[in-house]
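Here the complex is missing a single protein chain, while all its other protein chains stay put.
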Amino acid sequence: MSEWIRIPLTSNYAAAYAAKDVDVDVVAAYPITPQTPVVERIAEFIANGELQAEMIHVESEHTALSACIGAAATGARVFTATSAQGLELMHELLFIASGLRLPIVMAIAARALSAPLSIWGDYSDVMATRDSSWITMIASTAQEVYDSIIQAYKAAEHSDVLLPAMVAYDGFMMSHTYEPVYVAKDRSIILEFVPKKKPSWNILDPDKPITIGAVGNPDWYYEFKYQQVVAMENSRSVLRQVFEEFSKKFGRWYNFIETYNMDGSDIAILTYGGLYGTAIEAVDIMKKQGLNVGTIKLRVFRPWPEEELLKILKSLKAVIVIDRAISFGAALEGPVAMEVLTSVYKKGLSTALHSYIASIGQRAVMEEDIIAIVKKSLELLEKGVVITEKPVYWGVR
Amino acid sequence: MKWYFMLNLKRVEIRWHGRGGQGAVTAATILAEAAIYQGKHAQAYPEFGAERRGAPVRAYTRISDTPIYTKAPITEPDVVVVLDSSLSSSIYIEGLKKNGILIINTKKSISEIKKDVSRDDIKIARVDATKIALEILKAPFVNMAMLGAVAKVIPVVDVMYIEEAIRESFRPKIAEANIQALRRAYNEVEVA
Partner (left out) sequence: MTSHVKRLAGWREIPIGGAIIQPGNSAERFTGDWRVFKPVINQDKCVRCYLCWVYCPEPAVKIVDKPYKASSGREWKVTFEIDYNYCKGCGICVEECPVKAIDFIEEVK
């Protein structure tokens, strides 16, 4: 581990360190709580000479992502970060970044959406980008934020992928919480992993002019969208390679999903972000109480890791999905629960699925809540509830 | 006098109370940083929302010998540290565990504090950090002095690492003055 130093960082700072260590060329971002410290720290890195990059000061998130798109179109390695309404203001540009196939990487300190105004953490903003064709990773520790951003660049820039990628983490409970993080003593080891090569995408070059952003009329548009379908599909195997290579090279193990205490458990809690950590501790407490339950972390949301999930789900009696966003009026209002249900049905599994909504607007979820959720599900199973008709809105008054 | 209250705990959860600008968040962070430099596991986070000078502020530190996975907020701390005794005792005493520790910056005696908090199932430590800060720093920045009191009363982090974390966070001159305040509070804190 001598190539690494162990330092206290928040997830926001871990994101800034990752951007520095992959040697980004251009950063365009607009400050918004709770993402602001990401941009502040990058500005410090540039000011003190640790990072040679162009910081573009913009007047909105719409412009921030526009600037990133322009910069990425010239072949630059580009980074941005945002939260909540900022991500919503970027929304139309999300589709342009992915449609133009530009491997931009964005950190998201996930936050509830107004109104009413909430600066606190949940995943409403991230889940609202589901169909934007961005690779979407959700971290549950500051270490994972640092590592995931590095991995995101490698996957996004792969010539079989060329899609933008976002790495999300809990606003406040991660973005502002200091934790120990191993960062590279010298970023050359990171750059060996994500080398800055000649861009693998079509770039704007005065010596070899091209046109980007042209019209896609009904004869052509569909084919370009299908290319994105294929690219997202390709990103599965590319991400798999990236995780393996990262794990072998750096000794920190990553996959599409992560599990804890799954041996001998036939019930699992599936969640994402920092809540997975709380679930781990709840599982430990339940074990002491004689209740053997496992937990699963969804680490990659897009592409949906069906194969990896089903390997675990097929041997389970029930999976308890705790969602941190609401898909209003949907068939099942927990966005991740709905995806799990689709996968379970596609493979004809008999695994029960109980959907819960929790931590909306950063309503506290304690270990005791998770234990109570498991006990509630045990009751539901006894009553013969295989799939919850509606999510259980945990803790709402 | 017996100082080592917390050695039976694998994990310590601390809540800091102060007013905006007093440095409660910085103190919470520096203690976690020091624990991490020492090779322990730690978290520190502020209470989110009001960031205004003078407003009541809370910050939190978790320190553990084993990895910390939870991201749940601290609602029942083992230790409460109060930087400003003008805060209402009902606020800072809330949720403090049985056998928990209150470390408070005050001129009052321990028996007076006991009367204020009306709890006899907790341990109390007091130090006049304001006096120390005014004498050494010539300003009422009490946070590093309070950190000295914490280091003495719950010795989960070596003072050496706290001093290292202070030197990482402040310019040399300010760091040295704060370390002096920390050492003096370390020596002056009273426990009952």
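Chains: A and B, in written order; residue numbering restarts at 1 for each.
One rule holds for everything that comes next: a residue touches a chain if its C-beta (ideal position, glycine included) is under 8 Å from a C-beta of that chain, and two chains touch if they have at least 3 such contacts.
Values in this document were obtained by computation on a predicted structure and should not be read as measured data.
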item: Touch partners, limited to displayed chains, of the chain removed from view; value: A
item: Option touching the unshown chain, where A:Tyr226, A:Trp253 or A:Tyr345 are the choices; value: A:Tyr226
item: Hidden-chain contact residue, picked from the options A:Ala67, A:Leu162, A:Val181 or A:Leu270; value: A:Leu162
item: From A:Gln85, A:Asn202 or A:Asn292, residue that would touch the chain that is not displayed; value: A:Asn202
item: Where the missing chain touches subunit A, by residue; value: 99-102, 162, 201-202, 208-214, 216, 219-220, 223-224, 226-227, 230-231
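We take it that only the chains that are shown with their structure count from here on.
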item: Distance from the mean Cα position of subunit B to that of subunit A, given in whole angstrom; value: 35
item: Touching residues (chain side subunit A, partner subunit B) in the complex; value: 6-8, 34, 119-120, 140, 170, 172-174, 176-180, 273-278, 280-281, 362, 364-367
item: Complex interface listing, subunit B residues touching subunit A; value: 29, 32-33, 36-37, 39, 41-46, 48-49, 68-73, 75
